[in-house]
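For reference, the structure is listed below as structure tokens.
Here the complex is missing one protein chain, while the rest keep their positions.
On to chain A.
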Amino acid sequence: MTTGARSRAVGTPVARVEGHAKVTGTARYAYEQPAGAGPPLYAHPVLSTVPHGRVRALETMAARTLDGVVTVLTPDNAGQLDDLRGAQDGELAVLQSNEVAFRGQFIAVVVAESPEAAQQAAGLVEADYDELPHHTELRGDSGDLYTPERVNPAFAPDTVEGDVDGALDSAEHMVDVTYLTPMEHNNPMEPHAAVALWEAEGGPADRPIPAGSDAERPSSDGVATVRLTLYASTQGAHTVRSTLAPLFGLRKEEMRVVSPHVGGGFGSKGMPHAHDVLAVLCARAVPGRAVKLALTRQQTFSLAGHRTPTLQRLRLAADSTGRMAAVAHEVTEHTSTVKEFAEQTACGTRMMYAAPNRRTAHRLAALNVPVPSWMRAPGEAPGIFALETAMDELASACELDPIELRLRNDPPLDPESGKPWSGRRLVECLRQGARRFGWQEGPPGSRRRREGDQLVGMGVAASTYPCYTSPGSRALVRHDGTEHYTVRIGAADIGTGTWTTLTQIAADALDRPVEAVTVEIGDTDLPHATVAGGSSGMASWGPTIVATARRFRTEHGQQPAAGAVMTGELPDNPDAEQFALHSFGAQFAEVRVDVDTGEVRVTRMLGVFSAGRIINPRTARSQFIGGMTMGLSMALHEHGVLDHRTGHVVNHDLASYHIAAHADIADVEAEWLEETDPHANTMGSRGIGEIGIVGAPAAVVNAVYDATGIRGRSLPLTPDKLVR
């Protein structure tokens, strides 16, 4: 595949097209959307306070009789959902039974005329439980660990290549260490919110709560009797619709999902969660009136997905010159009992270094915990943390500079597939970063210096993320007249810059200035687009637009009639089968550790990335440094503390679940290699949403070792772990 679109807008720092609307408060987020004729109603959920059991009785009378309360939904009256895809998606089986699988699960919801009344009434609902024994603690020696059939999204759980044990036994240098990462929570700034409006034609009672299957419903008469509108905060409007419509027995034409602006997702809005279902259940109970639901920050800790804690055993073997003979990466992590999510933690290790003998394995414990899900760079973020920290430990064992160790083990072909790389430029990233950062060569610990009561050190780590493309996106190009074009695609902008970057791509593909192109996204009334996940958004939507614009020109020429329209879809990329498509990066950190208190401050970070062509350096820089900042938080701050007696995350707010504050971020810089990946897609670019977080935690933790001689093997590296 070759680069097609003539580059004019692409590669320039175009300011966000929706920026003015956002900073002036006129860009509407989900909860702010007006819907329905009258004033909206407000939903406030009731959450289980036990981690496992069954609701024996729900006392709702006090709530029902409170002023302003319209209804209280429980499993007795919420109405059935259709097609729960067997037991696959128990997360979405909201109010379908009295079973409690984790603490913080929906057991009821109040709908009221005001949010205050809804909240107060929710507090008046009393539940009695038959409790069952619960297990929330992830343990490596637990007897009921199992091997999942696949890990996210569809990888084999285990791989073996060569004689790993033999290589480990006979190696000159060996590292055998276990790393722990805690439960982590996405916490986008905009809460998980939805506004749902259920309208039934021919009167509100025309369509009673459906109980039957889709087959019983009229589907070919062309008469839509229900119109469900859901304003959602999501990374994929079409995904929400395709998941939820069948649950409610609706044909897709009967449901519209609107999501023009999203205040961050980090994966937690990548697929619909239970609150989306709950909002629609409420709306179905009060047809004709919009129902607003926003999870509180506390509620998101059990209802919006999270990153599993991990136990990771890493064994690396090398010869006397530091050439790796073996790598083994064995992961233990958790999932819920209602839905399996198996984070692909060890997958990055399969392709990263040239060790001929490799083994990876994933084991799961199904616990009474909330449903884990995607969180920025699922798999790579925790897995590469462990691998890259282990590499630093191997560099210590070999008494080698950690960059030199990586140079000696850079594989010419993808070790996993044997295919050539579409562009593995990790070595250049490391070298350029070392130069720019002022890296002093030497093994870990050799850069240590003391300034007053602080120990200063530097760390480095490699970074990688696959280049995914999701099939199925479609776009529409329309000539509005007077040389202005509208491009429609149901893509998502979760703060990443999609509104702007797709405008740039469309402008170049149509050979028009950006001012002459209006892009419309975030609505299922627009052509189908895949989810903003796996860093695949731009790499999927962009080529779809390029292909559609080409078809438009082929059909309508350079002087199209006003109103001329063309649709198109994501073309196949034959190169994807021929090449190993991955992005790479080198991350550097300098830390200062207080000798008295163990406080760590990161004074400098630098990331150098190879991610193909950068569409917009301004929004790209934000993505990179945002990811690096999140990686710093993962290294030093983030820790969801699960109380194993109660099964809840104790520190479920942003005062106690720490992420880096502004004062923690001193000097974070990102740069990238000027390049085009001719095999990735027609734009030559790979996604960048996730690679910034990958490797950053290891760089920080390795810098702490360089400064202090203390190996941080359990994240986060808070002062209590370093004070002596």
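Operating definition for what follows: a residue touches a chain if its C-beta (ideal position, glycine included) is under 8 Å from a C-beta of that chain, and two chains touch if they have at least 3 such contacts; residues count from 1.
Everything below uses one rule, namely that contacts and distances are computed from a predicted model.
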Complex member absent from the view - protein name from UniProt, among "3-oxoacyl-ACP synthase", "Phosphate ABC transporter ATP-binding protein, PhoT family", "GntR family transcriptional regulator" or "Molybdopterin dehydrogenase": "Molybdopterin dehydrogenase"
Residue among A:E451, A:E577 or A:E674 touching the omitted chain: A:E451
Contact with the hidden chain (one of A:T12, A:T321, A:Q578 or A:S656): A:S656
Chain not shown, touching residues in chain A: 49, 116, 119-120, 123, 298, 451-454, 592, 595-599, 601, 636-637, 641, 643, 645-646, 648, 650-653, 655-656, 658, 660-664, 718-721, 723-724
